[in-house]
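Before any comments, here is the structure.
A single protein chain has been omitted from the complex, and every remaining protein chain is retained in its original position.
== chain A ==
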Amino acid sequence: MNVAVLIKQTPDTAELPRVTVAEAQSGQLQATMVINPWDEFAVEEAIDLSDRFGCETVAISMGREGETDALKHALAMGVDSAVHVDERVIDGGDEWATAEALAAAVKKVDTGEEVELVLAGKMSVDGNSSVIYAGVACKLGWDLLVNVTRIVDIVDGKLIAEQAFEGGQETVEVPLPVVISVAKEINEPRYPSFMGIRKASRASIPTLGRDDLEIRPSSTTRWTDLNKPEPEDVQVRIFDGASVEEKVAQLADALMAEKVI
C-alpha cells in the first residue's frame, strides 16, 4: 500500500488581502507562493504513515509549468517523491476536470506498489471550495473520509480512522482504497530539516502533461463579476468615561439601540 498526498501551491496567507481582481482572473499572482497550509497536515500524515506502515509516499500537485516550490517543500519535509501535473491538461476546466487529472495522476505515478490511500488538506486558502478531494474520490470510485482527526490503524486491507463533524466525532472503518481529507487536529506538521531542504533542491520532479493524461473537458460553471469587497469604512466609536462602568454602560446602550442584543 502506498500513499499519495495531493497538495497545492497557494499565496502566503498574509498576502491574500492584496490579491487583486485582475490577478484572480488571470491566476498570475504577485504574492509569495507557498504550500497551502492545510496541505502540510496531509504531508505530515503521509510521512507518519510511512514510518508506521513502511509505505512509499508521493506528493502530487497541479500547477503552472515549473510551479514546484510546494512539492519541494513536501520533499524537504520527507515524502519520497513528487510529481507535478501541468495545469494545461485541464485546459481551463473546472473542479471536476482538476479532480479527473489528479485521479489520473494517482493511477499513473510509479511508486512500486499501487497507491491505495490518497491524503488531502481540508481546503485551499485560495479556492476555498473543499470539493477537489471529493471529486478525486468520485473519479477514482473510491471511498472518502473527511475531516479525519486520527488514522487509528491500517490492518487487513482496512483503514480505521476518527473523523469529526459539527457536534460529534466517530470512529469509522473502511476497506482500502480510500481518499481522506485531514483536519488540523491530526498532527503537528514538521519544519523541513536542513538535510531535507538540500535533498529536495537536488530532486528531479517529473511533470505529467497532455501526452501523459487524457482529461475530458469539463466546464460546468462560469465565474462572472469578480470584485474585491472593500471593508466598510467604519469609524470606530470609542467609549470614554471616568470608570470602566461608565464605558460599558455606554456600550450596552449602543448595542441595545442596534437591536443586536
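Following the convention adopted for this analysis, a residue touches a chain if its C-beta (ideal position, glycine included) is under 8 Å from a C-beta of that chain, and two chains touch if they have at least 3 such contacts; residues count from 1.
Methods note: contacts and distances are computed from a predicted model.
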Name of the absent chain as recorded in UniProt (options "ABC-type quaternary amine transporter", "Peptide/nickel transport system ATP-binding protein", "C-type cytochrome" or "Electron transfer flavoprotein subunit alpha/FixB family protein"): "Electron transfer flavoprotein subunit alpha/FixB family protein"
Omitted-chain contact residue, chosen from A:Lys108, A:Lys199 or A:Lys247: A:Lys247
Contact partner of the left-out chain, one of A:Met1, A:Ala24 or A:Ala203: A:Ala24
Missing-partner contacts on chain A, residue numbers: 11, 13-14, 16-17, 19, 21, 24, 37-38, 94-96, 99, 125-131, 134-135, 137-139, 143-147, 160, 164-175, 184-185, 218-229, 231, 234, 236-239, 244-245, 247-249, 251-252, 254-256, 258, 260-261
